[in-house]
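After this line comes subunit A, so read on.
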Amino acid sequence: MTKQEIEKKVELIKEISGCDPYKCMKCGKCSGSCPAFNEMDVKPHQFASYIVNGDIESLVSSKSLWKCLTCLACIERCPRSVQPGKLIDAARQLVERERGGDYLHAEDIPELLDDDVPQQLLVSAYRRYRR
Partner candidate 1 sequence: MKYSYYPGCTLKNKAQDLDVYARRAAVALGFELEEIPEWQCCGGVYPMGSDEIATKLSSVRALNYAKEQGQDLITLCSACHHVLKRVNDDMKNVADISDRANNYMGLDEPYKGETTVVHFLEVLRDRIGFDEIAKKVVNPLTGKKIGAYYGCLVLRPGKILEFDDPEDPKIMEDFIRALGAEPVIYPYRNECCGAYSSLKEGGVSQERTKLIFDSSEGFGADMLITACPLCMYNLNKSEADSKIPVYYFTELLAEALGVKEGNS
Partner candidate 2 sequence: MQGLIDRLTALLSDGTVARVIGWKKGDMAYNPEPHMFETAESLKDFVYDGFCGANLSKMMIEASKLEGKTAVCLKPCDTYSFNQLIREHRVVRENAYIIGVGCRGKLDIEKIKKGNKGITSISGTELDGSDDIKIETIYGDKNISYKDALLDRCHVCKGKDHMIFDEVWGESKDTADQERFAEVEKIEAMTPEEKFAFFRNELSKCIRCNACRNVCPACSCRKCIFDNTKFDAQQKANVVSFEERMFHIIRAFHVAGRCTDCGECSRVCPEGIPLHLFNRKFIKDIDKFYGEFQAGKDPEAQSPLTDFTFEDIEPGERG
């Protein structure tokens, strides 16, 4: 990515999330709360620094985009209103809005179903994992 592209993406993440990554004081309460912490490569308390430092490339290619459960615990507990859950959601939006960015494909679905799967699960996953 060129410097301009990075800057554009940083701005986009800030705009979509509505959060200010500069407010982060690196206390780690988000990572101390996160139920998916062990699944993630980039940890919740690092989201803000990746954005501040312009390392968007690493952030958008991280596994964490798809591991966040959107349980909102970090959003509820963040003492600085940085709300890492919103930042990672915005990063995921960047990926999904580009062609081929989906994490879930329609053809994969039949295999993932069982008789009990509630409609809610399908809709939620669909909305989270793809555009």
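Structural remarks
Definition applied: a residue touches a chain if its C-beta (ideal position, glycine included) is under 8 Å from a C-beta of that chain, and two chains touch if they have at least 3 such contacts; residues count from 1.
Inclusion criterion for the candidates: all candidates are chains of the complex that A comes from, given by their letters.
Predicted, not measured: the structure shown is a model, and the values here were computed from it.
The candidate list 1 or 2 contains one chain touching subunit A in this complex, and it is 1. Residues 15-18, 35-36, 39, 66-67, 69-73, 75-76, 85-86, 89-90, 93, 103-104, 112, 116-129 of subunit A are the ones touching candidate 1 in the complex.
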